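Please read through the structure below; I'll follow up with questions.
All protein chains but one are shown at their positions in the complex.
Labels run A and B following the written order; every chain starts at residue 1.
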Amino acid sequence: MKVLMKGNEAISEAAIQAGCTAFFGYPITPQNEIPEYMSAKMEKAGGVFIQAESEVGAINMVYGAAAAGVRTMTTSSSPGIALKQEGISYLCGANLPCVIANVARCGPGLGGILPGQSDYFQATRGGGNGDYYTPVYAPATVQEAWDMVFESFDIADKYRTPVQILLDGMLGQMMEPVEMKVHPRLNIDKPWATNGNADKRPRNTITSLSLFGEVLEAMNLQRFKVYEEIEKNETAVENTVKEGDTVAIVAYGAPSRIVRNAIDELRAEGINAALIRPITLWPYPYDTFQDLPKSVKHILVAELSMGQMVEDVRLGVNGKYPVHFYGRTGGVVFEPGEIANKVREIMGKPAKPLASGQKQMTDSNLKGGI
Amino acid sequence: MNKVIFDEAGCKGCVLCVDVCPKKILAPDKSRVNAKGYNPVVCNNMADCTACAICAKICPDSIITVERG
Partner (left out) sequence: MPNPNNEATRRVVYEKSRGLTDTPLTYCPGCTHGTINKLIAETLVELDVLEKSIAIAPVGCSVLAYEFFNCDAIQAAHGRAPAVATGIKRAEPSKVVFTYQGDGDLASIGTAEIIHAAHRGENITVIFVNNAIYGMTGGQMAPTTLVDQKTSTSPFGRAEATTGKPILVSEMMATIPSATYIERVSAHDVPHITKTKRAIKKAFENQINGKGFSMVEVLAGCPVGWNLSPVDSMKFIAETMIPYFPLGVYKDEGVAV
């Protein structure tokens, strides 16, 4: 049986079902339903809910709970995630597993509460100090958000790393029917946990510090060996491009669904466009762009940003195809017609009027022109 | 006889113990330095030691053991 849920509610309940027993949050729109849900349900589920003094406090509570060996999560939205970067860097440095969901809004600064995808760099490039990555999952539906929470906790435990779930405010607020399937949990011993059991084993210490260059370098090399494993095993992408398709449109998250509508529109008029949807943003499915059918002539990247993921696409394409970009920011969401018109422009076909009455962005606009 | 034993390698020569010893029987040995580069504190008159352990209590580096006997 399916249940109608908001994306934010799905993430909350899935976390509880995945065995998260310690949630630390702080109010920020548009993720408020998550701490609200957790405040009502966590204690009954035998877990802990704390509304922290700040996002910084919350991520450091996660650091403590993760060190104690329990499944733990925090959620926030863009400026709040910016505040958590210190903690995420420490979590990576100390190899502590946890899940962090970013129900993204617009920026920079306070920006606005409308949905955005301009936290791509923050999520995939490591927003804090030092050499590190975190796996980043990008759900496109509420159902996928539900399922990814289970996967994220497993991946976090398996590789001893924080995992981020990056969605936008649209998906966080959207209601969709969800099959509340409880996925089997990966049970991994945590003999390294600082949980006060030094009577049963040698004492444990957790730190990201080393004052000796060779030691710290060895710690970093070891972490990157783990990253290599993650890249090999966990890279995920939905690639619908087939022989005969001429334009591949790359989009992730909820906006990829708008792109699907654009693709339907284009195919109806004889332009063979198809979707490439990265499911993990780190590790990024670079190889996909080297193995496309010979018929592909153009790549278009569509994002709710000034163009961030487009850099990863260019890395994957490595000069093989022209890479075009279309984006909206500030919380303005592109309609299917805008994406379709961009493809028409690439293919030398005339544009069609937009249903929404929104203005079509030009390349010049997206480079700062009016 | 009471005994005050220094783990000399750990002595940093702060002489807080010298200052607080009520019998004034502790002093840094200026004739030598330990591996850390400090003059280690020694007891010059063990017979006068009352095993009060005041020196050990103020020692920040926990290098002093005191025995009564």
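As a convention for this text, a residue touches a chain if its C-beta (ideal position, glycine included) is under 8 Å from a C-beta of that chain, and two chains touch if they have at least 3 such contacts.
What you see is a predicted model; the values in this text were computed from it and never measured.
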item	value
Candidate in contact with the missing chain, chosen from A:E36, A:E86 or A:D131	A:E86
Listed residues A:S208, A:T240, A:N272 or A:Q360, member touching the removed chain	A:S208
Interface with the undisplayed chain - residues on chain A	21-22, 24, 48, 50, 52-54, 56-58, 60-70, 72, 86-87, 90, 94, 194-199, 203-209
In chain B, positions touching the absent partner	1, 3, 7, 10, 12-16, 19-20, 38, 51, 53-54, 56-69
